[in-house]
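The complex is shown incomplete by one protein chain, all other protein chains being positioned as in the whole.
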Amino acid sequence: MKIQTLSPLVAATEMDGRMPTERDTVVEARTVRKAYGLRPVLRDVSFTVATGQCVAVLGSNGAGKTTLLRLLATLTRPARGSISIAGYDVVRDANEVRRIVGYVGHTPLLYDELTARENLLFFARMYSVPDGESRADALLRRVGMRNRANERVATFSRGQAQRVALARGILHDPPVLLLDEPDTGLDEEAIGLLRELIAERVASGLTTLMTTHTLERGLAWSDSAVVLSGGRIVHAGPSGAMTLADLRGLYANASRSAR
Amino acid sequence: MRTFQTGWQQLWSIVGKDLRSELRARQVWVAMALFSALVMIVFYFAFDLRVENRAPVAPGALWIAFVFASVLGLGRTFAAEQEHGAMDRLLLCPVDRQVIFLAKLIGYLIFLAVVEAIAVPLFAAIYNLPILSGGLVVIVVLGTVGIATMCTLFAAVASATRAREVILPLLVFPLLIPVVIGAVRATQSLLIPVVNDPPWPGLLAAFDVIFVTLSVLFFQFVVED
Partner (left out) sequence: MNTLASDPAKSGQQESSKPLGKGLLDPVRRYGEYVLGGALAIGMLVSIWAAFLGTPTDAVQGDVQRIMYFHVPMALLAFFAFFVVFVASIVYLLRRDERWDWLARASAEVGVVYTTMVLICGSIWGKAYWGTWWDGEPILTTTLILWFIYVAYLLLRFYSGRTESGARNAAVLGIIGFVDVPIVHFAVTWWRGLHPTGYVLNGATPDTPASVFLALLLAMATFTLLYAFLLLQLYRLERYTTEAERLRAQVEYGDDSAS
């Protein structure tokens, strides 16, 4: 596999703390470590994300993708190292970070006994979104759940719940959106919608980080890709310069070294 | 001031959300009230209560029923959110952890209040005691606040372990002994006034203040991960 040269978009940073110059950095992780019990999940992961990018976080199962996103969403704390989002530290200024970040996780993170609309209204109040009602209605229409807005989430299929979860993720217009396998359970139409959403965000200069197991999609939708293996970043670079064959090679390497 | 206002609104939003879900799920309200009644009846037979010993023994039965019902109800009710990972929905939001704790506590108190509103008249009827009074309401509220506070905090602690159902009562019961003593004694003194009794309702209130303060302070460490 050939080593990718870094484009100006992803200006190199050194360990001595020089900041990228080409664009503003919105996410910066430095030597982040995390372990569950004694099993290391992330080992000295460092990276920066420039404002307005869409970054695909790739890697096989157990590579550390979900943990990385959970760290950025302040759902768990780094054991060592630091992460800052828009200058706010995820540990010290957790509430500021939570205001900036939207998160769509593995599970829809909705309340089953509430309707789709009630869910959005509740989260709108949590995020102090002005005009929560109209925002919730607009988003429900947007994700195509307008006609089921007043039904309980418990009655939804996985894909329907995922659509509402997407609406919840972007409810407060987060400058940084974290999507953990957002495409699971979605039909073709909803995937089109997801793609549209991400493209819109890129157009308006908002940042998105997304994990996925559909490599083609990951490469096609993102500006740059980062590949995790065994808790380490094994590759990072612009998505355009990367081919599926490269990625498959990386995955194969990873499974060989995984013993 | 603005942060206080935001926190206040978030607090009641969470409480409202919890009550709404709970009302729809309707899983345990009835079961818990029935359970409290059953505990009191078991006591009724276990102690062979007669007219003479009813007043000193009955308050014990009442409070044992409440303590058992509180611990039993926690796993299944609104606090199901404390199931590991399910709390993420709230933890994601820019809400102070203190607010989350207080909201959970208030929600659980409302839930227990409903159960007690059924159980207390039942208690008065089963034991045939002239006990329904404003004084009793105050004592039940004070005792319940203490019990619910410790239960809410340690349910979150227990949910992070392998054996949550087993460990919760082990953690909570010893800590609650002062509250149980105070509540039982205060209830007894409604039936048989005692001269020179310590001011139990005041002590209960003091215990509540201490427990709520500590829990609000330490809840953030419990839900950190």
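Here are a few things to note about the model shown:
Think of it as A and B in the order they're written, each chain with its own count starting at 1.
Note that in this section a contact is a pair of C-beta atoms (placed from the backbone, for glycine too) under 8 Å apart; a residue touches a chain by one contact, two chains touch by 3 or more.
For clarity, every value in this text was computed on a predicted model and none was experimentally measured.
Within the full complex, the residue among A:V104, A:A161, A:I233 or A:L250 touching the omitted chain is A:I233. Within the complete assembly, B:P178 is the residue of B:G7, B:G60, B:G135 or B:P178 that touches the hidden chain.
Within the full complex, the residue among A:Q53, A:T66, A:S84 or A:Q160 touching the omitted chain is A:Q53. Chain B residues in contact with the hidden partner, per the touch definition given at the top, are 153-154, 157, 160-163, 167, 170-171, 173-175, 177-178, 181-182, 185, 196, 198, 203, 207, 210, 214-215, 218, 221-222, 224-225. Residue positions on chain A in contact with the hidden chain: 6, 10-15, 20, 30-31, 33, 35-40, 43-44, 46-50, 53, 55, 79-80, 223-226, 230, 232-233, 235-238, in rising order.
One rule holds in what follows: only the chains that are shown with their structure count from here on.
Between chain A and chain B the centroid-to-centroid distance comes to 40 Å (mean Cα coordinates, whole Å).
Contact residues on chain B toward chain A in their complex (touch as defined above): 6, 9-10, 13-14, 17, 20-22, 24-25, 85, 88-96, 224-225.
Those residues of chain A whose C-beta lies close enough to touch chain B in the complex are 73-77, 95-96, 98-99, 103, 105, 107, 109-114, 118, 122-123, 125-128, 152.
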